[in-house]
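Removed: one protein chain of the complex. Kept in place: all other protein chains.
Should a chain be cited, it is by its letter among A, B and C, assigned in written order, with residues numbered from 1 in that chain.
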Amino acid sequence: MLSHFPQFLLAQTDADAPALRFWPERASDMAGHVDAVFIGLMVMSALIVLLLLVLLGYALFNYKRDDRGLGLWIAKSRWKLETTWSVIPFLVFLGLFAIGAKLYIDSYDPTEEGREINVVGRQWMWQIYHPEGKMEHDQLHIPVGEPITLVLSSEDVIHSFYVPAFRVKRDVVPGKYVRLTFTANKTGRFHFFCAEYCGTNHSQMDGWVTVMEPEAYAEWLQQDMSGQDHLTLAERGREIFHAQGCSGCHEPDSTVHAPRLAGVAGSRIALQDGGFVTADSGYLRDSILLPGKDIVAGFQNVMPSYQGQIDEGQIAALIAYLQSLDSEDSDVSTR
Amino acid sequence: MDNSANSQHHLVNDPPENVAEEPQENYLNEGKGLMSWLTTTDHKRIGILYLLTITFFFCIAAFAAAIMRADLTTPQGDLVISETYNKLFTVHGVLMIWFFLVPSIPTVLGNFLVPLMLGAKDVAFPRLNLASWYVFVAAGVFTLYAMVAGGVDTGWTFYTPYSSTYSNGHVISMAMGIFIAGFSSIFTGVNFIATIHKMRAPGLTWMRLPLFIWSLYATSIVIVLATPVLAISMFLVMVERLFGVGIFDPALGGDPLLFQHLFWFYSHPAVYIMILPGFGAISEIIATFSRHRVYGYSVVAFSSLSIAVLGFLVWGHHMFVSSQSVYAGLVFSLLSFLVAVPSAIKVFNWSVTMILGRVQFTTPLLYAVGFLGLFTIGGLTGLFLATLAVDVHVHDTYFVVAHFHYIMVGGMVMGYLGGLHLWWPKITGRMYHEWWGRIGATLIFIGFNLTFFPQFILGYLGMPRRYHTYPPEFQFLNVVSTAGATILGLGYLLPFIYLIVSLKKGKKAPDNPWRATGLEWTTSSPPPKHNFEQTPTVNEEAYAYKD
Amino acid sequence: MSQSHEDMPSNALLLGILAALMVLLGAAFSLVWLPHGPWKPFLAILIAGAKAALIVWIFMRARYHDHTSWLFIIGGIFWLAILFTLTFADYLTR
Partner (left out) sequence: MGHLSQEVHEAYRDEVQEKRTGYLGMWAFLSSEILFFGSFFLAYAVIRSFHADAFREASGHLSLLWGTINTAVLLVSSYLIAFGEKAFELRRNKAGMLSWAGAAVLGVAFLAIKFYEYGEKFHHHHIPGLDFKAEDFQHPQGAELFHFLYFSMTGLHALHLIVGVCWISGMVLWFKLRKGRTIQTTYVTTAALYWHFVDLVWVFLYPMLYLIRP
């Protein structure tokens, strides 16, 4: 059972991965910042532990009652001391908070997003949909030096997309889109993991990010498409739009009173209950799966739910299709 | 304290070896037979009942951990299959947290000592106290049933919708066990609150209370106010599984993050339920063996209370990557830094107490020093996790595993074992073997660091937690960790053996073997059924060490 | 130990509280026929809070007991407020 045990120093399945390391690779713009904060924290911790060791050492090896020297000084300056070790940590903590928060906002609430790639997690694999139509699983190919925005969704339970070399991670919560933006700054292959426990084969729900030069990436997008349909994600969405019967109601000639969809993506929509909502991908997703949730003003709740009818990949394609339409598109406009 | 009331017990200071019969009436020999134990309302006997029960649960949970560590020596995990591994870490987490750490100091040492330290005859509601033990046992039965019937693989966090919809395990039974265990905690908490408020001996004002009482008071407040929220989150998971209605299931209109809010509203304060009593025990040990009043008594006392309050404001730091709002993340991060301040104050005040006093190297003191080191590392790494951007990287990795083991095992278990050694003579009337004690404490300290320090590195490297298999580059550190766990296991075995041996072979303990202050040391060892011959009166501060 | 009359509410006060509770119940009931608005649920909870305050203050004798118990009355409400405030700090800023 433990037959592999003696070989532990040699064990090596991937030629690129070294057998032993003590610091993770740094392959994104974020990684350097996080490492810097981490090292700062380590230095601070080391100083505090050192101070504690000095105090303990003094107490343990000077084990006569100390009512002179240090002891007298300590006893005399009680309020000063207690204030010191409340206020100094407090200020240090405030600084740490500010630095950590700045980086967090940069990463989680970025001012600009990049190339969108849909990532769908399901027990226990990652399915990746490139906008150009290429699909892959447990592998993610991206170009170096360009901001990438992963649009994460889950078919079942909560997963978490984690690339240690990029120092990024986000939980993939079912029922919504989670966006994760980062910029890789180094080519190579980097491991990614599912970090949120998701069931039996949680630990096998991993894969590799391959960061490529932009030219190589463009080339890769065209390569090896055998078995795939050579359609872009939006084109595939258009096929689903017709195959699932969406066009039956949302098409201009339909007798059913349904909202026009051309140009709807990204627009501001008036709702029946008087509110407004921006038709982002999350709203479009809800409209397909939970049509009764936010009904557009002037329409009835007649649309059936597509929950269980189509999977996350198909929804991603549908949304890509809707986003590809502008308001002039005759394909699905009502008038 | 005035010791003259106990002069009649002076004989036992110089005891004959190996006395078989207890000559004096005490709580241990005042009633014979199993029934006298199962129907007792004596807080001391209930403490012993709890001691036996939680030791039992500790052994099962530790065994689960041993298998997991052995399994993790190879990247492929050759010892057990993934399903088994997942069930093992669930059992380990659930039993360690709700059936060992949460009850450990409060129900064993707290039950035994709170009335003694207050100069009271018993806790405020003795029958409720016994009931809480039965409720605890019932909870244990449900949990053990879930284990035996096939196990649960959700992890102790029961994240939805995995636990409520997808998992195939016996989630309902285990959630029921935790639900019931919650009531046992609440009963104990209510009992301590009423006891500490209303049952103090004449003259025992709040500012004269031992710090152990302060910390248990703070703990009780957290228990009483946090546990019901856990009960409801478990209840909702159970009902959701039973009826397929989805408060937490997005496919049915619910929200999985609601579960996380409810769960962590309990489970973060629960960390303080676990560590605050440890603080109390450490305060007593350090004062006793430094022969000095705890430096800044009032600051240490009130820092326990402020931890109890602030501990409720930080739960969202478990959700930084969960797609909670960025603004909520900022608020929770800031508040998390604040809660570290009172802990920092405590550590410095304890160290300074030792400088001011005259340190005696004894087993409990070794545990206390170990506690200071391990808790400090655990606390500092907590700051790493409160720092938003760093948390994004290390969240749900072994860094977190190492961090909370430094707090809970390095902190709490060291405090519990230290306290158990400090009060062992009072509880059993016997002295344990001092040298074996020191060896045990040292082994545990070394084994612990070997086990968990490599996990910090593993975590920063990016090894996610709850991984049965892992990439081979993580193997070396995992092997080191497993080797450390072996030493740690040996270390835990030692006190288990020599403490039991001391019951038969140990020297008889005098009333106050450590020449400590505190009302519990003024009565005989072991104490009589009603604790004191007459209600003591207190007229001085706590820890009035004169030498 | 017999109690003095200052420790407990008079019969008239008890009846008065009951009457006030019934009036508040009537007020809450009549809310149903008022037009909708975001203020309505708040008003309904406010009325419930008023009823609760009367019950705690007089029926549950908070007024007549030592202040230690207030610690837990207020504590329970305060902690509930923490639970709501911080949870909605998340939901309202998504």
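The rule we apply is simple: a residue touches a chain if its C-beta (ideal position, glycine included) is under 8 Å from a C-beta of that chain, and two chains touch if they have at least 3 such contacts.
Bear in mind that the values here come from a model prediction, so they are computed numbers and not experimental data.
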| item | value |
| --- | --- |
| Shown chains touched by the chain that is not drawn here | A, B, C |
| Per the touch definition above, residue among B:Met96, B:Leu236, B:Val341 or B:Ala542 touching the missing chain | B:Leu236 |
| Contact residue for the chain not shown (choose from B:Asn191, B:Ser215 or B:Thr288) | B:Asn191 |
| Candidate in contact with the missing chain, chosen from B:Val245, B:Leu338 or B:Val480 | B:Val245 |
| Touch with the omitted chain, as defined above, among B:Ala120, B:Met176 or B:Met274 | B:Ala120 |
| Absent-chain interface as seen on subunit B, which is shown | 120-126, 186, 189-191, 193-195, 197-199, 224-229, 231-233, 235-236, 239, 242-247, 252-255, 258, 261-262, 265, 530, 535 |
| Residues of subunit A in contact with the chain not shown | 273, 290, 292-293, 301 |
| Subunit C residues touching the omitted chain (full complex) | 1-3, 7-9, 11, 14-15, 17-18, 21-22, 25, 28-29, 31-32, 36, 40-41, 44-45, 47-48, 51-52, 55-56, 58-61, 65-66, 68-69, 72-73, 75-77, 79-80, 83-84, 87-88, 91 |
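Throughout what follows, only the chains that are shown with their structure count from here on.
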| item | value |
| --- | --- |
| Chain-level touch network, classified as line, ring, star, complete or other | line |
| Rounded Å distance, subunit A centre to subunit B centre (Cα mean) | 36 |
| Per-residue multi-chain contacts in subunit A, two or more chains | none |
| Contact footprint of subunit B on subunit A as seen in their complex | 1-5, 8-9, 11-14, 17-24, 30, 33-34, 37-38, 41, 44-45, 48-49, 52, 55-56, 58-60, 62-67, 70-71, 74-75, 78, 81-82, 85-86, 89-90, 93-94, 96-97, 99-105, 107-109, 123, 156-158, 160, 162, 164-165, 167-171, 173-176, 178, 191, 193-204, 206, 290, 307 |
| Sites on subunit B touched by subunit C in the complex | 193, 197, 221, 225, 229, 257, 261, 265, 312-313, 315-316, 319, 324-328, 331-332 |
| Touching residues on subunit C, where the partner in the complex is subunit B | 68, 72, 75-76, 79, 82-83, 86-87, 89-91, 93-94 |
